[in-house]
Each structure stands twice: as C-alpha cells, then as structure tokens.
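Yeah, one chain of the complex is gone here, protein chain that is, but the others are all in their spots.
Order of writing sets the labels: A and B. Residues in every chain begin at 1.
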Amino acid sequence: MTAKLFSPKEWQLTLPLAFFLHLFYIAPLAVLLASSFQQAVGVPGFSLAQYGEFFRDSTNLKVLTDTFLLGLQVTLACLFFGYPVAYVYNRVTGIWKSVMTFLILLPLLTSAVVRTFGWVVILGKQGLINSALQGLGIIPEPVKLLFTHHGVTIAMTQIQLPLMILPIVASLSQIDSRLLAASASLGGGAWRTFWKIVFPLTLPGIISGCLLVFAITVSSFVTPSIIGGGQIMYMPTLIYQQGVVLLNGPFAAAISAILLVMVLAVVVGLSILGQKSRTYIR
Amino acid sequence: MSSLTPSLVKPQSDSLEKIDRLSFNWIMWGIAIFSLLVLTLPTLIVLVASLNSAQTLRFPPPGLSLQWYAALFDYPELWTAAVTSFQTALWTTAICVVLGVSASIAMAGSRARWVSAMDALVMSPLALPGIAVGLGILTFFSMIGLRLSIITLVISHVVICIPYVVRTTLASLTQLGGGLREASTVLGAGPVYTFFHVTLPLIKQGVITGSFMAFLSSFDNITVSLFLSDARTEVLPIRMWSMIENDLDVRAAAISGILILITALLMILMERLSGLSKFLVKS
Partner (left out) sequence: MSNREMMRMSRRALLGAAAFTGAGIILKGCANTGNTSSSAESSETAASPTAGGKLIATTLPGSWEQFNRSIVVPQFSSTTGAEAALVPLVSADQVAKLQASPNSPPFDVVSLDSGVFEGAPKEELFQKLPVEKLKHYSELADRFQQPDTWGPLIGVQAVGIAYNPKVVTTPPDSWEALWDEKYKGRVALMSMKNNHTIGFMLKVAEMNGGGVGNLDPAFAAIKQLSPNLAGVVANAGAMITLFQQGEVDIAPHDLNSVKLLQSKGVDIDWVMPKEGGFALTPMMSIVKNPTASVDLIAAYIDAAISPEVQTQMTETNFVLPTNKNVALPESVTQKLGRNLDEIFAKLEFPDWATINQKRTEWVEEFDKTVQA
C-alpha cells in the first residue's frame, strides 16, 4: 500500500534540486544567454548576429572542432587507462587497496595551480619525457610537447583520470561475484567473461565517467590555457578572451551557448544509452 | 551458449586457457600500473619541488630543505583562506548530497522522458567554463541585490559540484535495479525505512565517491570562486594562484604537500578505525 502511495510521486524528490538549479543556475544562465541575442554590446533587440559571426569565421570553427576533439580524445584515453586501474583496484585487498585509493586520489589533492608547474617539468624540451626518450636513444632531438594539442591531451588525461576511475570502481564493486564464478565455471575465458559480462555490467559507471570527463575537459580553462598557450585555442579560452579581456559579452555568451549545446548533445546521447544499459542489466 | 563448447575440447584448451588468462592479467595489470605511475608523477614532482632549498619553485631542486613548510606557519592569510575553503567545501558537499541523492532516487525510479532532460540539466553546469558560470551567477546576484558572502560562494559551488554526486549515485542506483526496494516495500517497510536500511547501504559507494569528487572540486575551484568570493571569503586556490603568479613562491607547493600529508594521515586513521577500503568498497 505504502509503495502504491509513494512510488507514483517519487519524482517529487527531484523538486528540491530542480528548484535550486532553476533559481541559481537556469536564471543566471538565462540572463547570460539572453545577451547572446544582442546585435552588439548594449544594443537591445533580438538578433542572431553573434552566432552568425561565430560560424562565419573559420578560425572559430577550428576552435570548436579542436575542443570537441580534445574532449573525445581525453575521454577515450581516460577510459583506456582508467578501466584497468578500476579493475585491478577491485582485485587487490588489504593495505594495497588503501595505497591504491591514495594514489588515485592524489591528482585531486594537488592544486591545479601548482600542478601546471609539474607539467612544464614533464612536457618541456628539457623535461622528463624528452630526457627519457633521448636518453634511451628513441628520439635524436627533443619533441615539442608543451604548447601543442598533444601536450594538452596528455595533461588533461592525467588530471581527469580519477573522475573516470572512481565511477567505474563504484560500478565494479556492485557486480555480483557469483556471476563471474558462474562464467568461469562454464568455461568462459578471461577475455570473454570480461567483454560479455563485466564490461556491459559496468556500463552505468563507464557512462558516468565519460560524461564527467568529457564535460569537464571541454569546459576547462586553467590547464589548457597554460599548457596550450596562445597558439592553440579552445572554447573556454575564447570565451575568456571575448568576455573578460575584450569586454564583448554578447559574443562570449554566444560562444558559451554553442559549447553548452555541444556538450548537452553528448550528455543526452549518452544518457539515453545509459537508460538502455539499464534494460540490459535487468 | 557457444561458450559451453570449449570445455569439451579439453587438452588444447588448457594451454589456450592459460594464454587467455595470462594475456588478460598482463594487459590489465600492465596498463593499470602504467596509469598509476602517470597519476602520481606530476604530484611527485610538486612534492619534491616543495622541499626546495632555493628561493623559487624549481625542479630538480638544488638541495633539500623543509624551510618552506616552516614558512607556512608565518602566513596568517593562508590559514584564513584554508579555513574558508574547507568550510565552503564541507557545506557544498552536504547540500549536494541531500539534493543530489534524493533527485537521483527519483530519476532512477522512472523511465519517463523527463529523466533525460533532468540529467542534461544537472550535467550542464559542468559543460560551461567556470568563467561563464561565475560571471552569470554574479550578474544574477547583483540583479536581485544579493551581496557576496560565504553563502553566495557555497551556492555557486553547489551548482558546479552537484553533477558529481548525481552522476555517481545514479550509476549505483541504475546498477542496483528496483528489485530489492520493491521487495522491501512488499514486505511492508515504509519508503523512508527502505531508503535508509536498504537503498542507502547498497549505493553507499556511489554516494561516497560523488561526495569525494564534489568536496575536492569545490576545494580546488578557481574560476568560479574568482567571481563569487570577496576579501572576506578568500579561498585557498586563489591565494595560491596569487602566490605563484609572479614569483614562483615555493610555499604554494608546500601547501599541496600538507594537503597530501593530511589526507594520508586521515586515511591511515580511518584504516585503523574501520578499514577504509571496507568502508569504500563493500565486497
């Protein structure tokens, strides 16, 4: 009885959050985005001039595709490098588990400000990667990593890795170990068990991780602007430049809107996939 | 199921099985160890650099010294900022958990279209650069005549941290399915009892993970805080940014060292008390 009384109205539990976000996020966002329809700074009225200007310029389009590409590459790299960590984490026990927890959380404990110093040390021409590769005789001359797209991809992957690992760990820990035992006893090999059972069962965690990593990567400002410098631009750098440095609020708002639409398209896509994965699990 | 057939072909499959198992383990462990190295490297560099005997942050350091850790004690602004940051992160996390977990329960319990819409709404603060969120919220607060304080700071942090809690909790709930809760209610337990005694223990991992992320991203946020904090609510990351901006102050790295040390101590303590790993992952 109680279930009948409660369940149909369960959606009401979203109300506090929905209310909070409407008040403190949607309303400010509406104020922000409204200015993107101005013809120019301070000119009232409705116009798509800002959007037209963005898409007319090939430099801006390159920034948009570079940003999307960065998000995609970092997300895939995080999944590739992060999944095994989560998997191993669920295998180890005792003190090793604590040690791994600590190592996974480590990047989150170092301030972004100081961490970028670490990246200059690693990626620079006199840096660790170049010294190591030159020492091993793999490359004759130092490769340029700092101030390149690859450098940004490497740094962002490292920074976002915990955000991919943690949701997958949560997901893996919920898998019924009897399922795996059953698969093994039925002669399902390690790879087969992984791809047919473990991986699909952890899809909710994977999707969560991918969503977080993608969204945060394409909206990051500090790391891409310091590691990438002024020679490669991403959407957040462009927004800062137009909105804060050049005081062109409407154009910055339009760029924000375009970035938002791009990410939301990915979010909705993955979210639908997530709901499908739920069907699979049941 | 075709997976049944290999077990019938015994002699060959033994070695095949071995290769299968070994290759799987080698690759998984190999990538995992490499990733862990990559995860730690930048932090290690910062830690080593924080033990600098020189006047500026440099790597490799010309000599080792704890002087910059000692120098931290003589910097009152830093401690005020650290306290503000900690309070903000704590409040932010608490609010995020209450709002986020209840919303996730509703979202996981429904297959309606609005779930995708709500999902997109919750995620969208992450999709905007902090500058845009910060400026937008500041403009809005100014329009309704709200002055900057720790409240405005916490509100803005909740907006950008809520996605972490909802994402991870939702993932846990999704995996859980509705079966157990239904069983509980069928057995006559009320929804509140079911939540605290059945659902919450099962999704604990997801909630804790999300809270961790929310806490740490609030604690480390620069771009939103830049616009939503004022002189009374200066936060640690902004203090550190100003320290490193013109003169590579080694103390900025020493702060990271302290934070890492505190976390390590806390974890050891928790391990002693209850076994953090058991706490984090119920196996």
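General observations
Operating definition for what follows: contacts are C-beta pairs under 8 Å (C-beta built on N, C-alpha and C of every residue); 3 or more make two chains touch, one makes a residue touch a chain.
Since we're looking at a predicted model, the values are computed, not measured.
Among B:Tyr69, B:Phe141, B:Tyr164 or B:Phe195, the one in contact with the hidden chain is B:Phe141.
Across A:Pro44, A:Gly137 or A:Gly230, the residue that sits in touch with the chain not pictured is A:Gly230. In the full complex, chain B makes contact with the omitted chain through residues 54-59, 77, 112-114, 135, 138-139, 141-142, 144-148, 226-227, 230-232, 234, 238-239, 241-248.
Not every partner is drawn; the one left out touches chain A at residues 15, 18-19, 22-23, 27, 59, 62, 116-117, 120-121, 124-127, 144, 146-149, 225-226, 229-233, 241, 243-249.
Rule of thumb we're sticking to: only the chains that are shown with their structure count from here on.
Chain A and chain B have CA centres that are 13 Å apart.
Every residue of chain B that touches chain A in the complex is listed here, in rising order: 1, 3-4, 6-7, 13, 16-17, 20-21, 23-25, 27-32, 34-36, 38-43, 45-46, 49, 57, 59, 98-100, 102-103, 105-107, 109-112, 114-116, 118-133, 135-137, 139-140, 143, 155-156, 158-159, 162-164, 166-168, 170-172, 174-177, 182, 185-186, 188, 190-191, 202, 205-206, 209, 212-213, 216-217, 220, 222-223, 236-237, 240-241, 244, 248, 252-253, 255-256, 259-260, 263-264, 267-268, 271, 276-277, 280-283.
Listing the residues of chain A that touch chain B in their complex gives 2-3, 6-7, 10-14, 16-18, 20-21, 24-29, 31-32, 80-82, 84-85, 87-90, 93-94, 97-98, 100-115, 117-119, 121-122, 128, 158, 161-163, 166-167, 169-171, 173-174, 177, 183, 186-192, 194, 196, 201, 204-205, 207-208, 211-212, 215-216, 218-222, 235-236, 239-240, 243-244, 252-253, 256, 259-260, 262-264, 267-268, 271-272, 274-275, 277-278, 281-282.
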